[in-house]
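Note that one protein chain of the assembly has been removed; the remaining protein chains are unaltered in position.
Chains: A, B and C, in written order; residue numbering restarts at 1 for each.
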Amino acid sequence: MTGAPLNIALIGSGFMGRAHTLAFAAADRTFDLPRSPRVTILADRDLGTATAAAASLGIARASGDWRETIADASIDMVAIATPNLLHAPIAIAALEAGKAVYCEKPLATTIAESEAMTAAAAASGLPTAVGFTYLYNPMIVLARELIAGGEIGEVTAFRGIHAEDFMASADAPFNWRCEPDQAGGALADIGSHIIAMARHLVGDIAAVSGRLHTVYPMRRDARGADRAVTVDDQMDAVVEFANGATGTLAASWIASGHKMGLAFEVSGTRGSIAFTQERFSELRLYRSGPGRTNGFTTICAGPEHGDYGAFCPAPGHQIGYNDLKTIEVKAVVEAAAGLPSAAMSFADALAVERVTDAIRRSHREGCWIGLQAAWAGASAASISS
Amino acid sequence: MTGAPLNIALIGSGFMGRAHTLAFAAADRTFDLPRSPRVTILADRDLGTATAAAASLGIARASGDWRETIADASIDMVAIATPNLLHAPIAIAALEAGKAVYCEKPLATTIAESEAMTAAAAASGLPTAVGFTYLYNPMIVLARELIAGGEIGEVTAFRGIHAEDFMASADAPFNWRCEPDQAGGALADIGSHIIAMARHLVGDIAAVSGRLHTVYPMRRDARGADRAVTVDDQMDAVVEFANGATGTLAASWIASGHKMGLAFEVSGTRGSIAFTQERFSELRLYRSGPGRTNGFTTICAGPEHGDYGAFCPAPGHQIGYNDLKTIEVKAVVEAAAGLPSAAMSFADALAVERVTDAIRRSHREGCWIGLQAAWAGASAASISS
Amino acid sequence: MTGAPLNIALIGSGFMGRAHTLAFAAADRTFDLPRSPRVTILADRDLGTATAAAASLGIARASGDWRETIADASIDMVAIATPNLLHAPIAIAALEAGKAVYCEKPLATTIAESEAMTAAAAASGLPTAVGFTYLYNPMIVLARELIAGGEIGEVTAFRGIHAEDFMASADAPFNWRCEPDQAGGALADIGSHIIAMARHLVGDIAAVSGRLHTVYPMRRDARGADRAVTVDDQMDAVVEFANGATGTLAASWIASGHKMGLAFEVSGTRGSIAFTQERFSELRLYRSGPGRTNGFTTICAGPEHGDYGAFCPAPGHQIGYNDLKTIEVKAVVEAAAGLPSAAMSFADALAVERVTDAIRRSHREGCWIGLQAAWAGASAASISS
Partner (left out) sequence: MTGAPLNIALIGSGFMGRAHTLAFAAADRTFDLPRSPRVTILADRDLGTATAAAASLGIARASGDWRETIADASIDMVAIATPNLLHAPIAIAALEAGKAVYCEKPLATTIAESEAMTAAAAASGLPTAVGFTYLYNPMIVLARELIAGGEIGEVTAFRGIHAEDFMASADAPFNWRCEPDQAGGALADIGSHIIAMARHLVGDIAAVSGRLHTVYPMRRDARGADRAVTVDDQMDAVVEFANGATGTLAASWIASGHKMGLAFEVSGTRGSIAFTQERFSELRLYRSGPGRTNGFTTICAGPEHGDYGAFCPAPGHQIGYNDLKTIEVKAVVEAAAGLPSAAMSFADALAVERVTDAIRRSHREGCWIGLQAAWAGASAASISS
């Protein structure tokens, strides 16, 4: 580490605020970062809350006013871990104040806000980052390298799902994730991960035809009141990528039996790659060849892969979810330091949200939604009729 | 076995004709059938071909004229193993002649023909059967029983694929499966299996939105000539079932690494079932419950399951593909004997082909295709917007 | 098929007698055999039993006297499917009468008898065969070829088990498998399969140190009588092979959860092979190499492997247990026809039983038992102290 410390203002002291604080510290311990991240101010909705949280998290200063915090000249980057509705105003203000911004996903609760944030980022020329933690997994880094290196030929299909079951029971309570105003629903809440993965590995999505399904139209909230649910419990879509590949995307928080089932298979003309987050230290790779000893090879994560070696010098020992967050934060710090970085930017997050939005529109209108001007739909040359 | 022998005329002496002959003999050896199946006549396109094949297969009589064969008074059932284009005329003539009919899938090469065959079957009141071999697997029988018994609650999703890779290479030659007139393409050729499975386990499909993809628009045939390919190499669709469940269906013969990847997961409000034909003696079952010792249970096929015990008295030994065909033929003989039977009828096959056809139309028209009058589309009450 | 029919006398009409009859017929249908096997006489303990069984199995002649049957000039091979105690007298008499012999495992109930049978076979120069069905699996054929071809380097270890659980419950009844006089116990009954596998893949076993364990010293028989059990419920042994490889062998019929757990891993200096009979259409192969994309590859059985193609032209469809028996019988017929054959001979079976016997002695005497004159034990040069 050679540069000056990277002074960070953290806005929000809930679960994610704590996670950010721990991740910055872990990244600093684990990696040789270009600048040492230091969370120096914690802002929250009032000074009392902020002060208590800052003490607990070992942060020197506290503030009850995020606007004041953002304006602080000592701050290099603003980390946003507030409720989703506040993402846009804070991020835009921070960018206008000349700060790099690291924002939790989703970027915002409407496409318009996300577009405004992305425009503000572009106008400022400042680094931005959004946490799509699963993309930083060394095995996903490997998958991306393999695909980019042509190891599976031309990509022809991507089929993926993000399946969990924390809402599978009729008794699962109504919560903020059930609120459409909070970017709720399985599609937005967890489907965004599989959409981000698809884009990360295969590229832009050109068109979608999707279907939302609310299995439980009524859930009881924590106070015992029946609440109408208008967001989706599960989503299924057919997609076409800009490069011509086709496939399916799905998301479900009622997928009984799945705890962290972010799973996909990418098929190519000369091979395939399969993955599930429930065994995220493994990647299954098939390369075409004579059948006698060919098949899917299960690759086990080790120091050859991405940043694994920063956590353990020997293969097979496994890193954990929090280590993925640590790798994510490393990328954020590198981006904030102006270096080439694997961090997902606001533009990346906006692209994901455009797909989310297109799937919702597709469901509502009962038709395909094109995401790219060039999308020629059913008349595309390489598609048979 | 108590009834009179079941005299069968086999039309067609190719690969499937041989398979039929072996399967009837195997079923007779393996099961206590209501009537003993005997292939007594083999008809083919000319007498010489038929005579040679009959000798090789140990069939007493041969004929070069399928019409004459069907008219033979000694015949109880006609088994059709001809090229797809001949299915309809033979089946309809056989039904009109008062014979039960057992036809290889697909029923026909157009929906109109399939409808005519199904109408003929209904008019005749005679038993019909179509070979969807994979549905007879003891583990699929178990899956169906579990779902029907409410073990996984209300079904909320079915996501399935039939993935193989025999056409994955650009060098895979153009063959009859590439001919649209022969019901070619991945959707028709293998996708019909996953559609049949979905219907078998979840029920009727109400609507589809699908996309076909021809990755190789040109292939070289066996004589070295370049041939345009107009059928699909892969298909992806979103589906909605009549009971409200939603999900995806896919088919691909270019899914690198998959040899017999007929795989699915059915999710319900209280559990899930997962399966892949590549390990068809296993079924994975999840039932909701406290998480401490809960998870997917891998059930290993044994005598408790369907007809497994007819092949082996001990669990875990595994039955093979040919044994599935033997179980299928048992159902065919039971149907022909007028008994309750698990055999898939012409009506079942027609329902599968209607889905196939709807997916093709959906691709062509770029919209959802409803398969049931009742399908209310995007305005369905249980679907959020 | 070019040779004269192979006329077979079957002695014993129980479960295994039926299995033999079906397997000979299946092999004749499936393969192009050098001679067509025909079971022409069935002998059993009395003429009535034999006559009834012959009628049921479609065998032309019946006899109540195995000696007379063996003497029949038309007979080329004698197939023995009697209780184990009769294997030796029948086999020796048959060899003396100039007949090839196919005997179910175990060869006999004592080493002395097995030695006498093997000596009689050697003296006669006639083909013999013993059914170790699992060795004929196309994936085991592949494993053997890979090892012989040096694909995993020098073999350094073999660790295997045959685990089932049909006796796991205290309520599992006393039966003939619990009788020491009938070659009972987990070691003899199922352990022989993993020993045969170890020899088949790695070669002769030089020494063993084993331990037997009778978990249930008393079981109730079918008539409700309590019976003392003196045979083992499970066995564990350390072994050293003649080529220096070391490892473990185990057998258990109380291994809760395992239905057909014949499983092993062979390690070599440049790779490994792993297998379990519960997924016997798969073989897992590791070959040393750079770690970035290396790992165990799961090979799926197909026409490239052994005799798979005789059952199905496409990979991934799976053959079943009865198909393995059919492949075994093909080897038996080839051996009987005087051709090179994969059949296990009496000498092979004797070698397995010597290991079984040595493990029993090792348990009794509490020490290592050498099986080869050359075994130098603890002083072997390549073994550290």
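In the analysis below, a contact is a pair of C-beta atoms (placed from the backbone, for glycine too) under 8 Å apart; a residue touches a chain by one contact, two chains touch by 3 or more.
These numbers come from a predicted model, not from an experiment.
> Over the full complex, note down every shown chain the hidden chain is touching.
Result: the unshown chain touches A, B, C.
> With the missing chain put back, one of B:Cys178, B:Leu212 or B:Cys300 would touch it. Which one?
Touches the omitted chain: B:Cys300.
> For the chain left off this view, which of C:Thr49, C:Thr110, C:Thr248 or C:Gln372 is in contact with it?
C:Thr248
> Consider the whole complex, including the chain that is not shown, and state which of A:Gly125, A:Gly224 or A:Gly316 touches that chain.
A:Gly316
> Take the complete complex as the reference. Which residues in chain B touch the chain that isn't displayed?
These residues of chain B touch the chain that is not shown: 142, 146, 151, 285, 290-300, 302, 304-305, 315.
> Considering the entire assembly, which residues of chain C contact the chain that has been omitted?
Spelled out for chain C, the touching residues are 152-154, 156-157, 159, 161, 168-170, 185, 209-215, 217, 229-234, 236-240, 244, 246-248, 250, 252, 254-258, 267-272, 274, 286, 288, 295-296, 360, 363-368, 377-378, 381-385.
> Since one chain isn't shown, list which residues of chain A touch it in the complete complex.
Missing-chain contacts on chain A: residues 15, 22, 25, 29, 164, 166, 258-261, 277-281, 300, 302, 311-323.
Just so it is clear, only the chains that are shown with their structure count from here on.
> In angstrom, rounded to a whole number, how far apart do the mean CA points of chain A and chain B lie?
41
> Cα centroid separation between chain B and chain C, in whole Å?
Whole-Å distance between the two chain centres: 37.
> If you look at chain B, which of its residues touch at least two other chains?
In chain B, residues 258 touch at least two other chains, as defined above.
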